[in-house]
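Let me begin by presenting the structure, written as structure tokens, before commenting on it.
In this view, the complex is presented without one of its protein chains, the others remaining in place.
Chain naming follows the written order as A and B, and within any one chain the residues start at number 1.
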Amino acid sequence: MLKTYELIDRSNSVFCSFIVCSAILVLKMLVMSTLTSIQRFRTQTFSAPEDVVFSEGAEVNFNNENINRVRRAHRNDMENILPYLTIGLLYVLTDPLPWLAKSCFLIATIARLLHTFVYAVYVIPQPARAICFFVQWFITIYFAIATIVFFIPYF
Amino acid sequence: MLKTYELIDRSNSVFCSFIVCSAILVLKMLVMSTLTSIQRFRTQTFSAPEDVVFSEGAEVNFNNENINRVRRAHRNDMENILPYLTIGLLYVLTDPLPWLAKSCFLIATIARLLHTFVYAVYVIPQPARAICFFVQWFITIYFAIATIVFFIPYF
Partner (left out) sequence: MLKTYELIDRSNSVFCSFIVCSAILVLKMLVMSTLTSIQRFRTQTFSAPEDVVFSEGAEVNFNNENINRVRRAHRNDMENILPYLTIGLLYVLTDPLPWLAKSCFLIATIARLLHTFVYAVYVIPQPARAICFFVQWFITIYFAIATIVFFIPYF
């Protein structure tokens, strides 16, 4: 049986698959800041008095719905993607079935990309967003439970 | 002396203890989304216009105290549990005393479970929440300092 740390290797396609999907999700999260900035400049609405100097006619305001929508999507990313990244790495260390693990990584990544799209780019009626949310949510729950079940005998 | 990566193994009970406690905390964080949803449906209060279609009589409103309480607890989780997960993994790589490390993981996990309970499930007067917060906060500070002290000679 392999040592656990031997799974952290470029010869392990599950590990590489997790890394590529994770890096895509990190890029997606970083783009949220750009989306927020675009909305702020487009609507001339800022959150700090010192930011108003960027252009004339700008104001400090917290009630712009376009900005708040992007910010809610960004917060939702933090609530769901960040725990997923941690537990996904630990799940890789349980040496899961390759096809199962890779499918989960791929589906979760696509679900979160679509979640952002239907929430903050082009609003699509529910249950579009709810489905995207729950797909990745259940995958994260599965990762956490599979990790606990695997490691608890060595606890 | 062990190689650092050899600590990432199921034969290392400190590592397994960290993983199990981390997975429990991740599950706890994911449940916060469910708590928020329950409060939203119970009070028919949503944050996006497209969510109002789920049921009649629903409205968009950001001032529901029950919902905001769960959201503050969830945000507090992100502020504290997510950095803890990262630094906890790095702390495992310093090969700490097993009884000390395992006690810290267990106490921090229980503290965060209680924090959520007294904040968002059944409100208990202060300093209940402050104690839960500081117990895990000081453990995270200790992990960070212990990690810096261990690795700075190899910097």
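Here is the rule we go by: contacts are C-beta pairs under 8 Å (C-beta built on N, C-alpha and C of every residue); 3 or more make two chains touch, one makes a residue touch a chain.
Small disclaimer: the values here were computed from a predicted structure and weren't measured.
Residue B:L82 is the one among B:L82, B:A108 or B:C132 that touches the chain not shown.
Although one chain is not displayed, its contacts with subunit B can still be listed: residues 3-5, 8, 69, 72, 78-80, 82-83, 86-87, 90, 93, 119, 123-126, 129, 133, 137, 140-141, 144-145, 147-148, 151-152, 154-155. Panel shows subunit A; residues 5-6, 8-11, 13, 15-17, 19-20, 22-24, 26-27, 29-30, 32-33, 47-48, 50-51, 53-54, 74, 78, 82, 85-86 of it touch the chain omitted from the view.
In the analysis below, only the chains that are shown with their structure count from here on.
Per-chain Cα centroids separate subunit A from subunit B by 17 Å.
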